[in-house]
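The excerpt is restricted to a subset of chains, each kept in its original location.
We just call them A, B, C and D in the order they show up, numbering each chain from 1.
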Amino acid sequence: ADLKFKPGEDSKFNWASYDAYKKAHGDLKGETLTIFGPWRGEDEKLVTTVLNYFSEATGVTVKYSSSENYEQQIVIDTQAGSPPNIAILPQPGLLADLASKGFLTPLGDDMSKWIKDNYGAGQSWVDLGTYKGKDGKKAFFAFPYKADVKSLVWYSPENFKEAGYKIPATMEDLKALTEKIVKDGGTPWCIGLGSGGATGWPATDWVEDLMLRTTTPENYDKWTTNELKFNDPIVEKAIDEFGWFAKNDKFVDGGAKAVASTDFRDSPKGLFGVPPKCYMHRQASFIPSFFPDGTKLGKDADFFYFPPYASHPELGKPVEGAGTLVTIAKDSKAARAFIAFLQTPIAHEVWMAQSSFLTPYKAVNTATYANDTMRKEGELLTTATTFRFDGSDLMPGKIGAGAFWTGMVDYVSGKSSAQVADQIQKAWDGLK
Amino acid sequence: MAGVVLKDIRKSYGAIDVIKGVDLEIKQGEFVVFVGPSGCGKSTLLRMIAGLEEITGGEMIIDGQRVNEVPPARRGIAMVFQSYALYPHMTVYDNMAFGMRIAKESKEEIDRRVRAAADILQLGPYLERLPKALSGGQRQRVAIGRAICRNPKVFLFDEPLSNLDAALRVATRIEIAKLNEQMADTTMIYVTHDQVEAMTLADRIVVLSAGHIEQVGPPLELYERPANLFVAQFIGSPAMNIVPVKIDETGDVTRVSLSGGGSVSVPIATASGEKGKAASFGVRPEDLTLTTGDDYLFEGTVDIVEALGEVTLLYLQDLTDDEPLIAKLPGIVDIRKGQKVRLAAEGSKLHLFDGDGKTYRR
Amino acid sequence: MSIGNRLARIGLPRLIINLTVLVVVALWVMPTLGIFVSSFRDKDQLTVSGWWTAFSSSERNEPGRLAGLDKMKQEGPLYVISGNVLEGRGGAVNAFGTKAVAPRAYKAGTEADLGDGIKLAINSDGTYRYTSTAPFTEDNTGRRVYLAVATPPVFTMTNYQNVLTGEGIGQSFVNSLTVAIPATVIPILVAAFAAYALSWMSFKGRTLLLAAVVGLIVVPLQMSLIPLLRLYNDVGTFLGVPSKTYAGIWLAHTAFGLPLAIYLLRNYIVGLPKEIIESARVDGAGDFEIFTKIVLPLSFPALASFAIFQFLWVWNDLLVAMVFLGTDKDKLVLTGALNALLGSRGGNWEILSASAFVSILVPLLVFFSLQRYLVRGLLAGSVKGG
Amino acid sequence: MLSQIVSALMVMVVGVFAAAAYFYLTNRILDLALPDTGDVAKASRNLRTRAMIRPWLFLGPAVLLLTIYLVYPVIATLILSFYGRDAQDFVGFSNYLWAVNDAGFRQSIFNNILWLAVVPAACTFFGLIIAVMTDRLAWGNVAKSLVFMPMAISFVGASVIWKFIYDYRGDGQIQIGILNAIVQYLGGKPEVWLAIPFWNNFFLMVILIWIQTGFAMVILSAALRGIPEETIEAAVIDGASGWQIFWKIMVPQIWGTIATVWTTITILVLKVFDIVLTMTNGQWNSEVLANLMFGWMFQGGGDSGRSAAIAVVLMLAVTPIMIWNIRRANEEMKGR
């Protein structure tokens, strides 16, 4: 396989780690590794560049595949007894389910310790990959690789400059800015929840971000396990905070009605309208791939951190994120070697140097990030005071990828937060 | 012995009894014609012999074997269907060759037999056409050809000539007669409406009516000595004239009085017990002759004159009921509508039937 | 018989029929047409203007950018930056502005005074002259401008290029055919035999079997995947062969298509004229011959209809292929390959629309080639009477 | 590439040939094992035995495949529906109880009834109209192909198409969805069509109608072509108008096919979930049973018990259709 960056050439990369890895695992010729992942299209090309390094080092033949319904496929394949070696999924909830049915192989305590030590906010990553196995005991199953930061607000610096808007440092400022834009005759926000069968999920990110900014991380954790009921006033408050932005016809492009039906992929395009359809768009770090062609990050578009409330100084600077998790569904030497490969900085740097890849791995050279925006995002990830994962991913699939989504659509379509929260809680109760 | 024996054969569709107990013995090589009014069950009976219709009751024996449960293909039969039943997707040639191909005959043999049949039926120019590009008569000829091509023990024909023109009909009829002669061992069962066909072809004619047999016998016997009124009227065209009468005198010669007045002596013997009973008196149209004398049977006004060239038909207003009296006179006769005529007949050509329609035998 | 005569015979004014069909067809085509036009459009345009506007030249507001400091020249007292804002995009500038909220502040060709001695003139061909009395700084170069651009209709083949040059498309095309053709032919064969048995042979349990077939049409495919794949794996292990093979997927598609196939074909075959079949019986044909020589040829319309459908389902299927054939590159079907072109988060509508048309070609070809078997009067001339 | 094509061809030929060979060989063997030659009694006994065996040779592969691929999973489903989410513990009827009490389930039932009432009727109606009208047209084949085209588009493609049709942009903005563009052009206010409860069902149904009419059309047009030309000619002479010929002569003669198409689409409606999944995923009260089942089967690892229970309900829903079809079949078979 051809390697994107020639080993040893660019000193930004940690070639030493690659060589060391090669030495330790160079004896797997003839083995095949099947990987099932979420990355398709452009992303598939990127992940392939990384996998090429692995093949090159070990001699393992890698078969990577993905599809629109890869989640379905994983469920079918594991249950039918023909799983891939490596299953990569962005849904911890689904992985927890697979683990509890005994379809995943624990990675061992060494690995969890390694994550804890080497990843920014290491413990939260460990927690993310730790599930109950078939025997009911908790174990570490999922290796986090590639992360997204969610607490970002995207904007066009030139539009801000032209209108004279300042980047808000607190939630209160953000709300004031929102109102000011309306007063100036503009529309402050583009919000789109549409995503086909997954419609509603962008709203869950809003609510989670706002949860982290209105209540303690502990409550947040309890919330994801339903120790804190969904219809608890704390949760309802966070939902209403989201409503403050989304349910005001003046605040969102197209009016509140448009929120639920606008596709999340189309939504950010409003930032680049002439005249602008909106000034701000809250979305995770992956969203630039849906910006119009030729958009230069940093120049045409940039982000600022979704600010915390000044009224809640005790909560610090919380960051919400997400990540894809690598698990072993069918154990083999090559599979283990692959996990080990992911522990090398080079496995991260190769992708970082291209695009759309963030990592909490502290040992990587941030200079390899392809641009400043990514670097800034990466730093947010490694320096966060509070770091929490996408709550809906942690909830059981039927809630986090079901009732919660539906509830949020209902909410923006007119239902009250109390109604919606009750409804979701009821669904959760129904699971037990 | 490829004879066909029917023992109390019955057929019903649900509650409708279509065949009501038919007993018939057909010897090998015999040519039997089924006639009867439309809907009397001729086709049904034929289909039962072919094995296409389940037998509701009774026993069917072909060639000494009970065949009630034997499938059609194993009965050694060929059949011409009343509704052609051609294979619409096959050319005429293939339609005729189908049976032989199934039987794995050699190519040459198939070709020979198909062409022979096509010759007989003048189908040569149409061999490569599909049935839908044929006229009604041509289709029917294909259906006949198909049966001819097989060499069955029992040949079944269901009105095979009904769509053919006169010339072709005569020709085909003669071919069938020849076939019958050549295949002396082949039993043939033939359904027709055509008197001429029935009379010329049959060794025996079976007259059916409403699902049962009225009479079985050689053609001339049926013509000359019908067993009952039904057969008398059915055989011969136009049908025998029937007049209701009362028996006045019995004995060697019976004297009957016509309801319209007048009386006739019929040289048929009747028992004395019959005296005074109602009866039917019959005479065939072709047995009537014009007369000017006083020995006439009927006198009446001519209603319609049909000149067919060879013969002339006179329709007389009857005095008794609405059935007209018909006379068939040879050649062209110079008689007009409205003219009064007198008709006579030889005594030996007169028929007499009792109240139930049974014939008083001479 | 000519069409005109036919219509005259049927007594309906030809115009009305033509118009009605035209309207219906227009309604039916409109959505497809939309996506067809879209598939030739630029992916950014797709989501900002309706496809029906693609044909007319339109005026749109677009951002543009002036060159940076490196392009600065001195012309006498003035510092000048010049170039072309359209950068080869084509179209004509009608107006321009320097603020996003007022993108049409100045007419093309006029000079805008931006204060501080800075002036900007943009001509309709996109060339501009950006002048200042003082040297430009980092701050006021590379400046964004807003243009009202009249663009002629633009169509691009890029989307198709992307799709057709996608990795392994050719191979997956072959794979799809390898799956689809036997998975169309085998079920038809199996179903036609079964349908014949269910309509022209008598045996115990016929009614029950028919009921079962109708009932099984409804079985949701998804329900059977897991138990079946498990079976495949067991059988594969037992026999020491791979569990994901072409034979496996053919059988799967065959079985999933069977209930409907049997149902449709039976309902057709049962309506063939009884006399023809009887006649073949008398001719000495057994059931096998009657079936192959009489029933099959006469059932062509039904077989062709079903073939079209089965082919479509198999061709457009992704799930069954992924489950039973696997996701290996060398076995990936076309739907799978096209799917892989989409980004992880989907929504690449330009790819979706182009690939919709790439994958529609073969089914349409099948439809066209089989349509002529849906012929009129297959039974004409065979029997007479109602 | 060439070698791929060649090997693909080989594989195909072998596959199809094997299927054909099965039928040919088994029938040959049957004929050889029970010869029809020799004495008539024995031969006809053999033939009767053959007649008893042969249907099963014809049906064999179908029955086998149906059993393995459909009956077995159905039974498995039935059993699963009495077990919990991991298929581990027996829970009795609680999955069904849950369903009855679940608002989503009830909503789905209601929506499904709505779908069943509209979609089969509409598809059959349009299919019939188009089949009849295009049959008499010079450009009929072109028209048919165009109407058929949606059938050939994958569900993903179809959902993209309809997303573009129903797309909503705020009032006053440029609409890229043609429906809203028309509404706006006519002076109305754009609507989020898919988010209007109850009515959104109909917007989803339109999609299925759009796709399935081609199906109805093809089948019905095959049937229409089987009508004896003479009966139409007779009606023409009887003075019937086109409309009367259509309703009184053609439709009754293809009534069986209409019933077939209706049944098929009805069953399809019960099964269809792709449209709902991609367009709304059951939100805004547009849930249907099949999508509900799909959701419970796969989302977040799934709940095999509940999805199985819903599947069983789905299968029970066809029972009346099944009975009706059997009745019809029995009527046809009378006197055969």
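In this text, a residue touches a chain if its C-beta (ideal position, glycine included) is under 8 Å from a C-beta of that chain, and two chains touch if they have at least 3 such contacts.
In this text, all values refer to a predicted model and were calculated from it rather than measured experimentally.
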item	value
Whole-complex copy numbers (one chain of each kind is displayed here)	A x1, B x2, C x1, D x1
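One rule holds for everything that comes next: only the chains that are shown with their structure count from here on.
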item	value
Leader among chain pairs (count of C-beta contacts)	C-D
Central chain (by mean CA position)	D
Most distant chain from subunit B, judged by the mean position of its C-alpha atoms	A
Distance between chain centroids, defined by C-alpha means - subunit C, subunit D (Å)	20
Subunit B-subunit C separation of Cα centroids, rounded to whole Å	67
Shared interface positions of subunit B, touching two or more other chains	71
Residues of subunit D whose C-beta touches two or more other chains	51, 156, 298
Touching pairs among all chains present in the structure	A-C, A-D, B-C, B-D, C-D
Residues of subunit D that touch subunit C when the two form their complex	1, 4-5, 8, 11-12, 15-16, 19-20, 23, 27, 31, 50-52, 54-56, 58-59, 61-63, 65-66, 68-74, 76-77, 126, 129-130, 133-134, 136-138, 140-141, 143-157, 160-162, 164-165, 174-178, 181, 210, 213, 215, 218-219, 221-223, 225-226, 228-229, 231, 233, 236, 240-243, 245, 256-257, 260, 263-264, 267, 270-271, 290, 293-294, 297-298, 307-308, 311, 314-315, 317-319, 321-323, 325-326, 329-330, 332-333, 336
Sites on subunit D touched by subunit A in the complex	86, 98, 102, 156, 159, 163, 168-171, 173, 192, 194-195, 277-284, 295-296, 298-303
In the complex, subunit B residues that touch subunit C	47, 50-52, 71-73, 77-79, 81, 83-89, 98-99, 102-103, 130-134, 136, 139, 146, 150
